[in-house]
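All protein chains but one are shown at their positions in the complex.
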Amino acid sequence: MTLEAENLTLSRGDARVLDHVSMAVRPGTMLGLLGANGAGKSTLLAALAGELAPASGTVWLDGADLHGVPAHRQARRRAVLPQKPSLGFDLGVREVVSMGAYPYPELSPDTVESLVDTALQHAGVPQLAQRRYLELSGGEQQRVQFARVLAQCLAHMPGDGQPRYLLLDEPISNLDPKHQMELLATAAALAHGEGLGVLVIVHDVNLAARWCDRLVLLAGGRIAAEGPPHEVLTPTLLRTVYDIEADVLPHPTAPDRLLVLPR
Amino acid sequence: MQRMRTGLAALLLAGCGAGSGTAAAQVRVVTLGGSVTEIVYALGQGDRLVGDDLSSLYPEAATQLPRVGYYRAVPVEGVLALKPDLVLASEQAGPPDAIRRLGEVGVRVRTVSDQPTVQSLHRRITEIAQALGAADAGQRLAASVDQELRAVQALPASGASALLIMNRTGTPLGAGADTAAALVLRLAGLRNVLDSQQGYKPLSAEAIGALAPQVVVVTQASVAASGGLDKLRALPGLAGTPAAANDCFVVMDDLLALGTGPRLPQAVRQLKETACVAGARRTSAQAATH
Partner (left out) sequence: MSLARAGHRPRPPRIDAALAALALAVVAAALLAAASGAVRIPLGDVLRLLWPGAAQADDTLWRNVLVDIRLPRVLLALVAGAALAICGAALQALFRNPLAEPGLVGITAGGSLGAVCAIVLTQGGFAMVAPAAFAGSLLATACAYLLGRRAPGMAGLLLAGIAINTVAGSLIGLLTYLASDTQLRDLTFWSMGSLAGANWRLLAFLGPWTLLWSLWLLRQWRLMNALLLGEREAQHLGFALASVRRRLVVATALIVGPLVAATGGIAFVGLVVPHLVRMTLGADHRRLLPASLLAGALALVLADWLARVAVVPAELPIGLVTSLVGGPFFLWLLARGRRF
């Protein structure tokens, strides 16, 4: 059971953005998608999210061709947090988060309420529950949106053995360092604890190394490397992907961790 | 109010005296249509009116009555609020649904002919007189209108070309065939330069120049809206017409020119007796012999 791309080729206009890309998001793991700007990360995420149809290749959702799965069923399997979620209308925080339950109209109102509470808790913003969304800061809004997609992932059906997938496109861009750590920690914990398959796009290589189980490095529309951080983060690969000179050191205080230092 | 009460008393007496049984019962009348109202007054029955419509502008007394709105958008409840026993409606009054509903609610509704022709005027007078139980007065009115028309027709006709325009919004509208204005022009022995057009249409300055009317008839309101007759005469298009050259602009009262009512002979007479119209005849007759 995976959410995987098989031999995906995708062009935007004349430019080929993805070139025979194959990778998989597995339940219970957190996968980090790294690459320079324009390498194709958001395009790959969009393809996995069902937004873009590939020129060739297939996206498989738990063994089914994504193209043939209707939108409402996709939504029950996979939640997507886009890069700059926007909302210009006057909704309350609870109302925004409870939208995560929309793919499950069969849930009772009480269940939805407790789902919302749980999601707010996980996202670290239970204190914002009674506020209006438009009054919040950019960082707070981003975390409320995170709570929304969490709600979408955590709605459990009895006897439902099917895994859920969570795609996060640069979810920490507006957050301060503490909240960046918290969000990624939560995502990783949910991956390991609830069996979610998480894909996250981040620019900070060290954060990716800290929290992700596996990393995929994209360069020029192709996969440059895939594997656990200690295998994938080498100066050579970093030069290929980011075009920077970097030193990769063992973390001074935390064992089994790496520290990437651009020169 | 006082006038109405005295009028009512007089009517009741007259009704008893005349012996036409229906007259006394029809006390309250509402009219829908300018010439319908005018005819009611001309028959001497104006005291019975309790309401009319926005287009009822003659005589002056008609404008003092409660107005139910425009006669093609009559509100049923508004008419009923006046507690009419009889509604005299022009055949153009509407919406048809409202007129029908008035009848369904139990009000006596009489629809009368209202086309811009002399025959229609006749029928209208007769129908209204009958509905009001004043058939004799109706006959007298019809006869007098006929007589006046004949007298006016006997006056020499010039055959000059004429144009009637309205100029309230800056763009002049010209009267084509099928309008009351065309009827007046025709009866006055004038040739309507817009005879091939139906109804009122906007005219460009060039078109007016091309039509070259010898006589231009304008309504009082249009003159006022244009800022005076001199300004109107100086408008492009009009300035170059034979009418402007011979100073042959005839100003007529709006209702006189635009409605087919009992004062139709007066309108025709006014036109025929205007010096420049008669003069235009002479010019065209002279042109014919040269």
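First chain written, first letter: the chains are A and B, and each begins at residue 1.
Convention: a contact is a pair of C-beta atoms (placed from the backbone, for glycine too) under 8 Å apart; a residue touches a chain by one contact, two chains touch by 3 or more.
Please read these numbers as outputs of a predicted model, since none were measured by experiment.
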Which is it among A:D90, A:D176 or A:E231 that touches the chain not included here? A:D90
Only one of A:M1, A:A36 or A:A75 touches the unshown chain, namely A:A75
Residue touching the undisplayed chain, where the options are B:A81, B:A143, B:A210 or B:A234: B:A81
Missing-chain contact, candidates B:R67, B:R110 or B:R140, resolves to B:R67
Residue by residue, what part of chain A touches the chain that was omitted? 49-51, 70-76, 79-80, 82, 85-92, 94-96, 99-100, 102-103, 105, 109-110, 113-115, 117-118, 121-122, 126, 129, 132, 134, 152, 154, 156, 189-190, 193-194
Going by the touch rule given at the top, which residues of chain B touch the chain that is not shown? 51, 54, 66-70, 72-73, 75-82, 92, 94-98, 101, 104-106, 178, 198-202
